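The complex appears here minus one protein chain, its other protein chains still in place.
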Amino acid sequence: MSLWVDKHRPSSLNKLDYHKDQATLLKKLVNGGDFPHLLVYGPSGAGKKTRIMCLLRELYGSGVEKLRIEQHNFTTPSNKKIEISTISSNYHIEVNPSDVGIQDRVVIQELIKTVAQTNNLDSSQKDFKVVLLTEVDKLTKDAQHALRRTMEKYMSTCRLILCCVSTSKVIPAIRSRCLGIRVAAPSIDEITQILQTVCKKEGCPIPTELAKRVAEKSKRNLRRALLMAEACKVQQTPLKPDQEVSEPDWEVYLRETANMIIQQQSPRRLLEVRGRLYELLTHCIPADIIMKGLLQELINNCDGELKTEVVQSAAFFQHRLQLGQKAIYHLEAFVAKFMAIYKRFMEENIADLF
Amino acid sequence: MHPFFKPREAGTTSKDPKSLEAAGSGKGGKSKQKHVPWVEKFRPRSVDEVAYQDEVVAVLKKSLEGSDLPNLLFYGPPGTGKTSTILAAARSLFGAEMMKLRVLELNASDERGINVVREKVKKFAQTTASGTRPDGKPCPPFKIIILDEADSMTAPAQAALRRTMEKESKSTRFCLICNYVSRIIEPIASRCAKFRFKPLADQILTERLQEICEAEKISYDKESIKALIDSSEGDMRKAITYLQSVARLKGDEEVTEADVFEIAGVISDETIDVLIKVCHSNSYEKLEKKVQEVMFEGHSAAQIITQLHDKTVQLDNLSDQQKSVICEKLAVVDKCLMDGADEYLQLMALFTTMMREICR
């Protein structure tokens, strides 16, 4: 039994639930049997990958759905071995080069070279393969330049589809060589509707009210919405309109942490918070997500002008966190800063009362 | 099928003719012309066709008449015809056939490193050049080396180049192409005849784009041409590339303004206006919601910042001081984004600053 997200993923461009105009355009694009390099971007859970897979299916037929996981080994110039796993069919290969960290350049160069040179396309009439690179925005600049050169070099035997959240971190040289496809997040209504159809298919109709709540809680992330709905189903069937929407444990934990910060502002409390931050980090929650989550929870407890100040410092420390090596310094500095701001605010308020 | 989206500079690199041929022959001679990148297809064939750069063209033509060329340094914003000009000049000097032998084009960002450049330049410069064409017509007895993006060469590489320039001056002419002349070291700049390329006027761009549309039988409206010009910022190459993408995506349908903006990743004016307006509300909640919405649309923060900057500078209801505060924050945020900071947080930091300034 697979997850609803996978099970109900549309497999052809015709079946997509939203951005239908775009789907028709895409269809037209590949109908010629060819397409330029694509740069697909949009927020997480908007359906970028789904769209790409639909596109490939349109192009190559159902053969692209026969996937296999492979391990590829590369040797860097410094003789270090790196290993990366890919998902591929006969027609395309999907890889997340940022998996290997700073060695991503080697993967880009070698992998695309291999793909471009092994021209073993069997039954299909297409004379190019597709390389799907995910998280292009996480690539190092070095790798992006390598990618740009590779794009020129192997244009005749392979097409690249690049997938990323934002184009801000993609160098202009790459952007200008690709046809940009923006995939906006589905609206709340769209998500609600999809949830209802999926749940119906699963035999446990979801009340509109609950569907709407799930959609709102998912922050317009369809994948999350579907996961949440499924978790709700596990929690209680049949689904009730006033049911609580399940959340992942780490979010609950993060909220508790935020509440701790609100309750008390002292070095001792900060120490406790630090322990919890460490706990979150060991559970693989990325530091910038912790930062954003904390901000989201904390800001609800603030007044207007305070919010501005808090957001500014969050942006400040998040930037450092991105560059620095010890995320905890910056997370902690942010929490300390918030504590100070909040404490001052509370004291002023109390002073006003008297 | 032919590769549709030839890389931007591909047509101008030396290996390009080969790759074009290879691709073409592989396709069993399908309508070859049709899928060539338009940037190549509509590149000016002769110096006269080069749009808008009258002074440059005039000077260049003079020296062409004398069948001699000094070392050249072309500089100016991207897409103003620098590469086109030198290629056109070379064609008129050598003819289409000889050009392959006589012109070497090096893309500095492709083949980095002093040694590679030096090696290639040396090898090429050492081949002899006779004073006649195969068809018997006279042609100048020298070769041309085009160094594209010369400003991305390191200073040591440029210094090394200077030596080579002196050594091979008898048989070779260099043409350096760059965006910023200030990044070329003085000894090299002083050895070249400098030509500045002006940003293209909208009028020129419009004409050119319309020509192409006619030739390619694209249905378009005025707004879409305007949108193309706006989003390409005077860069002809960009404009043509966008046009081709749009045409490709839309097929036979009419190209609209929205399509162009979509391809170029430009955010609609309304969206930016709404963002500025919400800053007037002095409500954090409203601002947060709006920014989130824009982010959910998948727009890139960098783009928002660029456009916001253009808008802010023109806003009438802000004092200079307010503007300067906002612009400073814009700069900081841009740097942070370059460093890979979170887009949402940076945008919020920017807009809260803006809100504070406006509602002061």
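Here the chain labels run A and B in written order, and each chain numbers its own residues starting at 1.
Convention: contacts are C-beta pairs under 8 Å (C-beta built on N, C-alpha and C of every residue); 3 or more make two chains touch, one makes a residue touch a chain.
What we mean here is this: contacts and distances are computed from a predicted model.
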| item | value |
| --- | --- |
| Protein name, per the UniProt record, of whichever chain is missing from view ("AAA+ ATPase domain-containing protein", "AP-1 complex subunit gamma", "E3 ubiquitin ligase complex SCF subunit sconC" or "Proteasome subunit alpha type") | "AAA+ ATPase domain-containing protein" |
| Touched by the hidden chain, restricted to displayed chains | A |
| Touching the absent chain when the full complex is considered, from A:Lys66, A:Lys141, A:Lys240 or A:Lys343 | A:Lys343 |
| Residue among A:Pro172, A:Pro205 or A:Gly324 that touches the chain left out of view | A:Gly324 |
| Footprint left on chain A by the chain that the document does not show | 1-3, 6, 44-45, 69, 81, 83, 85, 87, 94, 96, 99, 134-135, 223-224, 227-228, 230-231, 234-235, 246, 248-251, 253, 265-268, 270-272, 274-276, 278-286, 289, 317, 320, 323-326, 328-330, 332-333, 336-337, 339-340, 343 |
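Simple rule for what comes next: only the chains that are shown with their structure count from here on.
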| item | value |
| --- | --- |
| Distance between the centres, which are taken as Cα means, of chain B and chain A, whole angstrom | 32 |
| Complex contacts: residues of chain A adjacent to chain B | 25, 28-29, 32-37, 41-43, 46, 127, 145, 149, 151-152, 155-156, 166-169, 175-180, 182-185, 219-220, 288, 291-292, 295, 299, 304, 307-308, 311-312, 314-316, 318-319, 322-323 |
| In the complex with chain A, residue positions of chain B that touch it | 1-8, 10, 19, 22-23, 26, 109-110, 238, 241, 245, 248-251, 262-265, 282-284, 292, 295-303, 333, 336-337, 339-346, 348-349, 352-353, 355-356 |
